[in-house]
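So the structure is just underneath, and the comments pick up after that.
Complex shown without one protein chain; remaining protein chains in place.
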Amino acid sequence: MVELVIYGIVLGSIISLGAIGLTLVYGIIRFANFAHGDFLSAGAYVALFMVTGLLAWIGIPDTTFGSLSFGWRMAIAFPVSMAVVAGVAILLDQILYRRLRAKGSGPVILAMSSLGAAFIIRMIILILWGADSLFYRPGLMRPAIELPLGAKIRPDQVLILFMVVVLVSSLHLFLKRTKMGKAMRATADNKELALVTGIDTERIIMWTWGIGGALAAAAGILYGIDVQLHPYMGWNFLIPLFAATILGTIGNMYGALIGGLTIGVAQQVSTAFLMPTYKLPVAFVIMILILLIRPEGIFGKE
Amino acid sequence: MLKIEEVVKSFGGLTAVCECSLEVSEGAITGLIGPNGAGKTTLFNVITGHYKPERGRIIFQGEDINGLAPHKIFQRKIYRTFQITREFSQMTVIENLMFVPEGQVGERIWNTWFRPSAVWKQEKAIHEKAIEVLEFVELIDLKDEYAGSLSGGQKKLLELAKSLMADPKMVLLDEPGAGVNPTLMRKLIANIRKLCEEKKITFFLIEHDMDLVMSLCNPVIVMSEGKKLAEGTPEEIKKDERVLEAYLGGQYR
Amino acid sequence: MIILSAKDITVGYTEVDILHEVSIDVQAGEIVSIIGPNGAGKSTLLKTIFGILKPRNGKVTFKDWDITGLKPNMVVRKGISYVPQVDNVFPSMTIHENLEMGAFIRNDDYSQRLREVYDLFPVMAERKKQKVGQLSGGQRQMVAMGRALMLDPQVLLLDEPSAGLAPVLVSGIFEKIKDINATGVAIIIVEQNAREALKMAHHGYVLAMGRNVLDDAGDALLANEEVGRLYLGG
Partner (left out) sequence: MEIGGIIAYLVSLAIMAGIYAVFCLGLNIQWGYTGLFNIGIAGFFCIGAYASAMITTPKPTGVYAHYVNQIFGLNLPFILGLLGAAVICGVIAFLIGIPTLKLKEDYLAIATLGIAETFRLIFNNEHWLANGPRGLMGLPQPFQGLVDPKNYNYIYLIIIVIIMVVVYLSIERAIRSPWGRVLRGIREDEISAAMSGKDIFHFKMQSLVFGAMVMGLGGALYAHYTKAISPDVFTPLYGTFIIWVMLMAGGSGNNKGAVLGAFVVWGIWIGTKFMTDLLPYTLKARAPYIRFLLIGILLEIILIYRPQGLLGEEKEVSKLIE
């Protein structure tokens, strides 16, 4: 059970990364981005392309760091993939959502457009890589670290937790300390006033997509390292992401963090009683319960 | 007819309506005036069930209607219009009117399949009534236009027409005159007066155009800081020192 | 010297005109109060000057620039700040962050200006780290004004700063407005609380039904019988 909770925290921290991006987009651009799950997949596959394709071709050695399952190739691929998906997210906004906003389309039309974008991304992945599960390093098994109470944790998982902590704290500092981060929070608070203050809100929207996309990419890669890559991985994350976002109150980054961890732990612990494939319905049921009991989430005002 | 007793409604820290008590008597056109932020629109929203007041009672024809959902208030034959008109812009003018009548047979889906003749008969009657109302407010030429394409003044008339479709006992009008040109305004005033006299509809209206208020309403109620400040005939109100103060400010001195 | 002038402004939100050929002039360093009954178009005039609404007709000039139809985020760069009537703060941010947002477009060192604003509102300096959402209405209004002052504007537009405030706070706000003016900022204030607004105004304009009705020195208007009459339409 302790082990399940630990694995739950690992899974939950990955969900949190995705949910934070989703909640930022929701808070500033005010629509449900159904393509967010597929940003995770995009990130994971861009890194796969780097690790097994581009970087191998350049001649970056295939060594691993200590007892981790990856090495320099991944260390390079990780930030590059984040940047690429950030670019994809901004590009989608420029091509699709910005035009729809300019036409005065409502949030539901934007959401529908994002659903279309989700399928487009997924189909591109399926065309390029096919429908099978893939690994960054097939066949490599690393010994787990023994923890007290008989629990085990793999070195990769420790690194995943570490990476999530680093990313979330940098985002926290970005939003609290930098001018652009503060302007983002201001825009989420009151877009009209932000405009009156001289903030270029269209630029803020680009930043928001960039950050959301980059975090989603990181979440996707980390999941790929922990488990595997699959074209539908992002889609299967979509319900947990929304559950975490709603649980932690839409627009609240720290809520999304807590929501993500809660959902992750609940999903993993449920595997003690249910088939592992029921993780998604578990997140779904939690979400429905929140909607029934407290639809504004834990940090929301009545 | 309508009695408001010590109603309190606040938003966050701001008290919009503060222990407000007032009465509207049957068959009259009662005007409600007061400076911005006096709580007039909030009071309307409380009456029509859009907001729930923290305290107080709202008595309509002897029944406490406080806390009822908007559609329940409507069933008590109270109709309300909005400051910024809220027509269904992607529906035609006549459909906007036909929407209004309550408890239509054809609003029950099985009646549309199993009692088509009853639906058809009622629909015909509603259609005729809508035509009649449109002729009354002189919008008949626009009946098949999208409501969204009307001018601001025409939308105000449409609101009034919608209220007629409801066979209301009482109509709450929120700034019927705002944004209406003088010609349409005269028509509006004439219509309201005619309805009050011929159809015995009670009107309660918020208005900032003093010409309209003073020529149409009697009595006039003045609200300030969330409560009733004064009430009287237009002449009395015009002379009331407190009212002058409230409008000019400096009432705190 | 006339620093800001709006000439023959005709504007509306929809096809209906709210303002009909309204004109006002503001001298450098003076307080101009715009009063008039509800629905006279006072707030609409401010929004038009600040570029939130685009006039159908007329011209807005600031110093030597024609700023007619310029977007708000450009108008603010010219040296005009605007405090909306409602939703004029960033509630989830601290007082300090609200002020920083006020200086968003400044790329120079604005710590001097920050000190001046805190000097003007000592209450705010004590609560720098507090979230604005937790403040009372009067304090929020001060934050909103402080935010607008961070740019060191030459003209400050205030839309009904006393609206919705408890009576005891209103005089405090008006005192602050006078203090701000004393630092050399020209102020255009739209007020429902006409008497107070005229008392401190160098010049006042009365609007009704979207038109200029009267304009005169503040105290002259205060003494004017007609002003009272206009309010009640008589």
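In this document, chain identifiers A, B and C correspond to the written order of the chains, with residue numbering beginning at 1 in each.
In this section, a residue touches a chain if its C-beta (ideal position, glycine included) is under 8 Å from a C-beta of that chain, and two chains touch if they have at least 3 such contacts.
In this text the structure is predicted, and so the values were computed from the model without any measurement.
Q: Which displayed chains make contact with the chain that has been left out?
A: Output: missing chain touches A, B.
Q: Of A:Ile60, A:Ala89, A:Ala183 or A:Ile239, which sits in contact with the chain we cannot see?
A: Of the candidates A:Ile60, A:Ala89, A:Ala183 or A:Ile239, A:Ile239 is in touch with the missing chain.
Q: From the list A:Gly87, A:Pro107, A:Pro155 or A:Gly181, which touches the chain that is not on show?
A: Per the contact definition at the top, the residue touching the missing chain is A:Pro107.
Q: One chain is left out of this view; which of B:Ser10, B:Thr112 or B:Asn218 touches it in the full complex?
A: From the options B:Ser10, B:Thr112 or B:Asn218, the contact with the absent chain belongs to B:Thr112.
Q: What residue numbers in subunit A mark contact with the hidden partner chain?
A: Counting over the whole complex, subunit A touches the hidden chain at residues 31-32, 34, 96, 99-100, 103, 105, 107-109, 111-113, 115-117, 119-120, 123-124, 126-127, 130, 235-236, 238-239, 242, 246, 275, 277-278, 280-281, 284, 287-288, 291-292, 295.
Q: Please output the residues of subunit B touching the missing chain, sorted low to high.
A: Counting only subunit B, the missing chain is touched by 48, 50, 69-71, 74-75, 79-80, 82, 86-92, 94-95, 98-100, 102, 104-109, 111-113, 116, 119-120, 123-124, 126-127, 144, 146, 162, 166.
Keep in mind that, in the parts below, only the chains that are shown with their structure count from here on.
Q: Whose Cα centre is nearest the centre of all Cα atoms in view?
A: C
Q: Compared with subunit C, which chain's mean CA position is the farthest off?
A: A
Q: At what distance in angstrom does the C-alpha mean of subunit C lie from that of subunit A?
A: 44
Q: Taking each chain's centre as its mean C-alpha position, how far apart are subunit A and subunit B in Å?
A: The answer is 50 Å.
Q: Using the touch rule from the top, collect the residues of subunit B that touch subunit C in their complex.
A: Within the complex, subunit B touches subunit C at residues 13-14, 35-37, 151-153, 175, 178-179, 181, 208-211, 213-214, 225, 237-238, 243-244, 247-252.
Q: Along subunit A, where are the residues that touch subunit C in the complex?
A: Residue list for subunit A touching subunit C: 179, 182-183, 185-186, 188-190, 192-200.
Q: In the complex, go through subunit C and note every residue touching subunit A.
A: Residues in contact with subunit A: 50, 52, 72-73, 76-77, 82, 84, 87-93, 97, 100-102, 104-105, 147, 151.
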